[in-house]
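Scroll down for the structure; my scribbles are underneath it.
One protein chain is absent from this view; the other protein chains keep their places.
On to subunit A.
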């Protein structure tokens, strides 16, 4: 298991990648100028990022394989895509457009499965629920909506005219900057941050606001402690506030304090469960690794080099499974390189095409393990010995019956011959008597 940190910028400085445990810098993937929340790893297979563009007429999404620094696949959706998210298995990709539309693609084929109008203005955040069946989207207009992906494909319900979303949260007054969702399944808690300087805690099952927390600065990024009591809020004033979901006060600064370093605004946060590390990115291009317990930073990963430093606006933690055998590792990497899927389509296909659907399923990751069959000879001997014994006794019984039957027939035949003999003797005797009389 290898843990990689990837970071991207709004300036075309590429995507930086580091080994989190050693701090070693790995490949840098170019070209990439991504919006906030526009970088994602699709499963363990490849990287995907939406691209900022000077022209707003069309958008682009690029793919990189882990082994090559150049973008291998380029897709051109109908509008610029801001937020981009993949589900846990890496089978679906969701993009939020500047018009408020949300696009759902199938990764293996590039098909645009569904497009719907989610918000009135640009989609800024997209998050999948823990089991990938719900999608939470945040918008520039301050609204947050929860969508059931299965219901989006239910054409019957769409014809009924029902609203497509499950929940609609409208309490933010300005653009939503980040959304996180915890591990609670159907009872999960959603935390959102906004340019209105608040973080709000929502209940997924009840569909309502639980807590409003006010901060002295705009919150750009959120990360959640797995225990579910504490969250980390990266602010524009270069501080990382530690917020309590069960805070007694509305004011975040009075609860648990904050940490900060000399620097610029915090732009993104990520929590790494292995080792319990918090990773932050800031406007000066610095990526810091923090120990949440001691509130000190463990390591610094510089994203940009030279005089021109781009602000970090995306950080992701990616786990990659390493195949044990070194020979197979090379084969595996080659095949993975070949497995980058085709570009994403612009438009939905007609409904009839969809019904001819083909779903591509990857082989299990450890399918190269040799198969061992079991030995059978010993069991067969027991079975056949049994069979021979049964057959022997059954055959003997049948033979006995057959012999009895033949014996009866022999007796009958014997009697028949006896009668014939006596008849013949009688005829001979009569002839002799006739001869004597003459």
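Going forward, contacts are C-beta pairs under 8 Å (C-beta built on N, C-alpha and C of every residue); 3 or more make two chains touch, one makes a residue touch a chain; residues count from 1.
Throughout what follows, contacts and distances are computed from a predicted model.
> Given the options "RNA polymerase II holoenzyme cyclin-like subunit", "Proline-, glutamic acid/leucine-rich protein", "RNA-splicing ligase RtcB homolog" or "Glycosyl transferase family 28 C-terminal domain-containing protein", say which is the protein name UniProt records for the missing chain.
Answer from the record: the omitted chain is "Proline-, glutamic acid/leucine-rich protein".
> Where the complex has a chain not shown, which of A:273, A:302, A:400 or A:413 is the residue touching it?
Going through A:273, A:302, A:400 or A:413 one by one, A:273 is the residue touching the chain not shown.
> So which of A:52, A:102, A:176 or A:189 would be touching the chain we can't see?
Looking across A:52, A:102, A:176 or A:189, the contact with the absent chain belongs to A:189.
> List the residues of subunit A that touch the chain left out of this view.
Touch set of subunit A with respect to the missing chain: 87, 89, 91-92, 106, 113-114, 129-134, 148-151, 153-157, 160, 166, 182-189, 201, 203-206, 210-211, 225-230, 242, 244-250, 254-257, 273, 276, 292-293, 339, 354-364, 367-368, 370-378, 380-382, 384-385, 387-389.
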